[in-house]
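Moving on, here comes chain A:
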Amino acid sequence: MNGEDNKIVAFCCEHSAYPVANKAGRMRLHYPDNVRIICVPCAGRVDVQHILKAFEKGAAGVLVMGCQEGACQHLTGNTRAKERVKYTESLLKEVGIDGGRVRMVNLAPDMAQRFIDEVKEMAEKIEGR
Partner candidate 1 sequence: MIIAKRKPLEEIKNMLSGYKKILVVGCRTCVTICWAGGEKEVGILSSQLKLASSGEGNELSILEATVERQCEKEMVIEELRDKVQEVEAILSMGCGAGAQTIAEIFEEKPVFPALNTTFIGMPEAEGVWVEKCGTCGDCMLYWTGGICPVVRCAKGLLNGPCGGTRKGGKCEIDPEKDCAWVLIYRRLEKQGRLDLMRKYYEPKNYRAVQRPGRVEAATA
Partner candidate 2 sequence: MAIQFREALKTKDFIVTAEAGPVKGANTEKVQGHIELLKDRVDALNVTDNQSSVMRYPSLGTCLLVKEHGGEPIFQVTCRDRNRLAIQADLLFAYSRGVDNVLCLTGDSIDVGDHREAKPVFDLDSTQLIHLVHTLNSGKDMVGNELDGGVDFCIGASATPSADPIEPQLVKFQKKLDAGVDFIQTQAIYDLDEFKRFMEHARKMNDKTKILAGIVLLVGARMAAFMNENVPGIFVPQYLIDELAQAPKGTGLSKGIEIAGRLIRQIREEEICDGVHIMAIGREERVPEILEAAGL
């Protein structure tokens, strides 16, 4: 518990972030190996309790990664995800987990480098806490 392993959980939308993660892997782009990728049909499928449970089970940081604004296959999934992430931030702050350890990221399917950067940034945040 308490994220001693500095694990990152990344909920990745199957239309954007998940293929990006795969691509990054195929391109042998290096990213930290304590990242657990969870494929979801849409970022909007991720609810507040999923994020909290991730922290409960030992994650030190959570990324919710979906399509770019306006490009959601389910129209409003990514906007709902954005609101939920914001709300979850405040809930986490109440228990002393802050400093941006949950974050919403919007990606297009060709943004492999962006995926890497976000993961690295989260890893740094976790190290530095």
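Selection criteria: all candidates are chains of the complex that A comes from, given by their letters.
Brief remarks on what is shown
Note that a contact is a pair of C-beta atoms (placed from the backbone, for glycine too) under 8 Å apart; a residue touches a chain by one contact, two chains touch by 3 or more; residues count from 1.
Since the structure is predicted, the reported quantities are computational estimates derived from the model, not experimental observations.
All listed chains 1 or 2 share the complex with chain A, though the touching one is 1.
Those residues of chain A that touch candidate 1 in the complex are listed here as 1-2, 48-49, 52-53, 55-56, 91-92, 94-97.
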